[in-house]
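In this view, the complex is presented without one of its protein chains, the others remaining in place.
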């Protein structure tokens, strides 16, 4: 791939390294231009990383010949009423919404390959659906009472100047947030409901802010359906993902740390028996900025352009 | 109180500030001596902070006239068979075990006042029992399916040289540990079972290691008994703790951060409705080294010596 | 002391714990009021913590009978032209400037006791002047070529929402800032010049931002005057501070960590021989928010009110 244009509004005219100085050494990156200045003639594909609502407007202006992976939340929810409810405004491009393909690559690969507009999943939904969807499809776990206790590094909150994500507010402490009201909830429930054959899934989802830059863990408590054990779940997931490059289901006792995936596109999954009979505990870790965002976006882009799926994603995790 | 003696074995003969240089300014602290060298004649009370098993031996050697607050796990479990099962060896002082009083101060104050040997609770059990015991006693929550997703700062692992708690292993990541096998589990279940009127409580308990020095949060998922709501739980806890200095039950919407209790003896509790009907989410935070260890030890010591309960504990939390 | 009023402008009407929730347990704190609403009749003394320039205006409105410790930079520089040069505007209360006493307690105690308006020192100037002023007064070090390489926790930057102090910008990295242009420089040079008997001192001062909440270290490279050694400097400082509660000069080899002073009003100083002949290295650590700000302010307030100097400041450092 060759980067033909990079856009910004208030920062148009600047070099990318003015905003992200760690990329000063990346000399092949063009100067930022306003979106309106982009010449789409020579462009085959675009990544779109804009605030919600704005995304819908911009997306309507992009020529149909351009393939797009969109990292916003705008095209993830199939039900535009649900979108309006959670995002506080009517959807401005419902016809594009219909076209959009949900880009959880390992679970939706064929549709992604055939798609033009890919809605790249949120970080929490990625970490939750990768382990749960195969199990729900096989009815090995109950669609009821799924409890997700999730933990995320601070980069999940973005880079805008807010007091609550200042270093001194975050360092040396942790807190839950958005208890019962986080916007990733409908996305999670949409995916799990589909996997459960259309039964409405209502999850308990409590995210926590952790004093680290990147990394995400979902600790998931599930009820087993009759006859199944934690070992059965693990085997099923190992079988399901056996040919996948980016999803590793650890052997019995394997305990995924977020450090094991930092800076990489991997998801590591561990499955444990719960002391409460008839339940299992599933641990799923990703780097929220890679498999939870830009890495999966590139994975999807590779697919829609017919390139090797792991191109540009072969970097091993960085430790420490 | 006046510190008459401080003991150590391999470090005997050193100044305390040789080991903890931040106490160089505390000039009224005696040089460390071996336990055998202590003259117990002029000593009214002792704090005991030794490894398990060793504690039992030492405790037998302390004159009965000396009041003791013990910070180890050795006298917390009433059932010595349970002790043997979880700590891998027979209890060496079962008669002392019978005498010991479990020192979760707010829940057991009268017994502590009358006690001679106080078993100071573990950090996780403190954070869990403070919110749950009053609710179980009133049967407002089910004793069944209590799910505790706990998070702790690294100081909970002690100060011994182990690779897994090196800075570079802990910083910038998180992990679960002891899934299904953490030694604080029987202590939690003992307390909750008592509160549930003797019904055997089996909890799901998953602790996580967080990249911060101190602080602990228990995110607890409970089933409500018929007719109760999250608001009812909150009101009950607010009523129960209304005269307590160290337990603050936040108003509706109040979200306890571990930062709010750092360096203090406080416990902050928040109660939320769960999206799964018939359940509530309880957040409980303490400083694992204060209310979860030395602070509660001092609180108990004040009580058994007839001193004001908050003496030496009036320090407000340190932020940031 | 009793807190009669606490002021705020945009936050007037709120409880203090709305802004700093960790103080929810501090029940004796009044609701915030606008400055204009304060009834000064019953007030003996005030702490003033306002932005520069604003401070000068407000200070003029405070009755002369009220003693004030001011934590801003507004009354620290004796030369109002110097103030104008570094702070970009004429001084609005030059007559008050004349009255102000520079509150580096250990170096100026008698003047503080007799003062009404105390200019509380900056954090960097405190960490630098405590070791250097006694040595310059005795001409044991050269006033020339003093090189200060300083490191500070992030709380030194305040609590306003700025991108450069977001968690993800600060964590896992360090950087110098304000190279050659930090506003604490004239304050440092004013103090050192006075100590050098009026000779103009020009220092090299390079502060660095460190990924921690609090703590400050100044690593200072000095030229010895003829006949002096690093050991001589250490002895002189130990003698000078031998009766001081808050300044500890470590014995030979003693290496002050910022952890040794966290949350306390202490300054720890270590003195080392440099490998470059005729030079010494001085390490000086404080908690920038305590001895570098509010702790020293309280120490000064105690003095002007005739209270014991260490009242409210006996808290030992918090570790970890």
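For the reader, a short list of remarks on this structure follows.
In order of appearance the chains are A, B and C, and numbering begins at 1 in each one.
Criterion: contacts are C-beta pairs under 8 Å (C-beta built on N, C-alpha and C of every residue); 3 or more make two chains touch, one makes a residue touch a chain.
Everything numeric here is computed off the predicted structure, so don't read it as measured data.
Screening C:78, C:183 or C:208 for touch with the missing chain picks out C:208.
Among B:56, B:97 or B:213, only B:213 touches the chain that is left out of the view.
Only one of B:172, B:236 or B:309 touches the absent chain when the whole complex is considered: B:172.
Interface note: of C:19, C:161 or C:174, the residue touching the hidden chain in the full complex is C:174. Residues of chain B in contact with the chain left out of this view: 154-155, 159-163, 165-172, 211-213. For chain C, the residues touching the absent chain in the complete assembly are 145, 147, 149, 151, 153, 168-169, 171-177, 179-180, 185, 202-206, 208, 210-215, 217, 219, 221, 255-259, 262, 272-277, 279, 281, 283, 320.
Within the entire complex, the positions of chain A that touch the omitted partner chain are 20-26, 155, 171-172, 213-214, 245-246, 248, 250, 257, 259-264, 266, 268, 315-320.
The rule we apply is simple: only the chains that are shown with their structure count from here on.
Residue numbering at the chain A/chain B interface overlaps substantially, since over half of the positions present are found in both copies.
Taking each chain's centre as the mean of its C-alpha atoms, chain A lies 46 Å from chain C. Mean C-alpha position of chain A lies 38 Å from that of chain B. In chain B, the residues that touch at least two other chains are 171-172, 213-214, 257, 259, 262, 320.
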